[in-house]
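Yeah, one chain of the complex is gone here, protein chain that is, but the others are all in their spots.
After this line comes subunit A, so read on.
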Amino acid sequence: MNLQIALLLGQDGVTNGAIYALLALSILLVFTVTRILLIPQGEFVTYGALTMATIQAGEPTPLAWLLLALTVTECALDVLARYRAGRGLRVDRGMLGKLAWCAALVISVYHLPLASLPVAAQALLTLCLVVPLGPRLYRLFFQPIAGATPLVLLIVSIAVHVAMVGVGLLLFGPEGARTTPFSQAGLELGPVTLNSQTLWVLALSLVLIIALFLFFGRSLYGKALQATAVNRNGARLMGISPELAGKATFAMAAFIGCLSGILIAPITTLYFDSGFIISLKGFVGAIIGGLVSYPLAALGALAVGLVEAFSMFWASNYKEVIVFTLIIPFLLWRSLRSHHVEEDA
């Protein structure tokens, strides 16, 4: 091992670590606001990456139909709920907007010259397709049981994950996919050439983390979400809608996941079932942060990336073992240090 190798491994570790950090933040965000451990977080990554690959191949992605189907179901349920509450059969403007959005997407994936669009437009289209999945999933699967215990929420979360992996196989097929890099240039840094995609990953992750920080620190919506995270009942009394909070966090989770997918798709081959293991590493990071602290979770995830990079150099056979064993000392340390507080029901 010399300096150059250490630098190369470090670069690799930091790139993966940045992605894990984003996912860790997203898992943490969803958990604190809704008490749901978002197991399907990784599916947003693969859906993002594979949709991007389908678009670059110039094929219309069937994901648009899935989104349309989920939206129609959601609207139907909303209308039904309203009718039952005695407010009559009425379709409001929000629903029409959502349906129009999906219809526009279906039309655009079939009629735009997908393969020849600039990369930014392709990425934007991918985000438009994947991000609305987040709130739809929340509305359909979690909102009806929002008051359930975390264990029930976790089980539903696992079910959604398994279903999404299966749907992913149907939508994208069993083969792995890779997309073209955003740009070909590299940056010479001493003995190492930094891959341009690595720079993209680092820069965008940093921007996103700062944006999240500002959003929660400065904006009213951010503060409302944070309030929900601190105390759901209290926040509700202050007029913050838990439904809106849930949908908003799921939209953010889907956005972060999808963006991560678009970012790493050019540097690795992703399969329909790759998401779980990626988000699991983000989860290890979130655990290191005790599922409460954002900076600790980000640092933890970065550490996971670095440990992973160096362990694949020294003992490639035991890489996953080493990475996931990391969680045990932290869990021990956490459980010894913390005083268990019962949440007020």
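Simple rule for what comes next: a residue touches a chain if its C-beta (ideal position, glycine included) is under 8 Å from a C-beta of that chain, and two chains touch if they have at least 3 such contacts; residues count from 1.
Convention: contacts and distances are computed from a predicted model.
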- Would you mind picking the UniProt name of the chain not drawn here, from "SusC/RagA family TonB-linked outer membrane protein", "ABC transporter substrate-binding protein", "Thiol:disulfide interchange protein DsbE" or "ATP synthase gamma chain"? "ABC transporter substrate-binding protein"
- Per the touch definition above, residue among A:P60, A:P150 or A:G176 touching the missing chain: A:G176
- Query: Among A:T32, A:S108, A:T268 or A:S293, which one is in touch with the chain left out?
  - Reply: A:T268
- When the complex is taken as a whole, what residues of subunit A touch the one chain not shown? 5, 8-9, 12, 15-16, 19, 166, 169, 173-178, 195, 264, 267-274, 277-278, 309-314, 316-317, 319-320
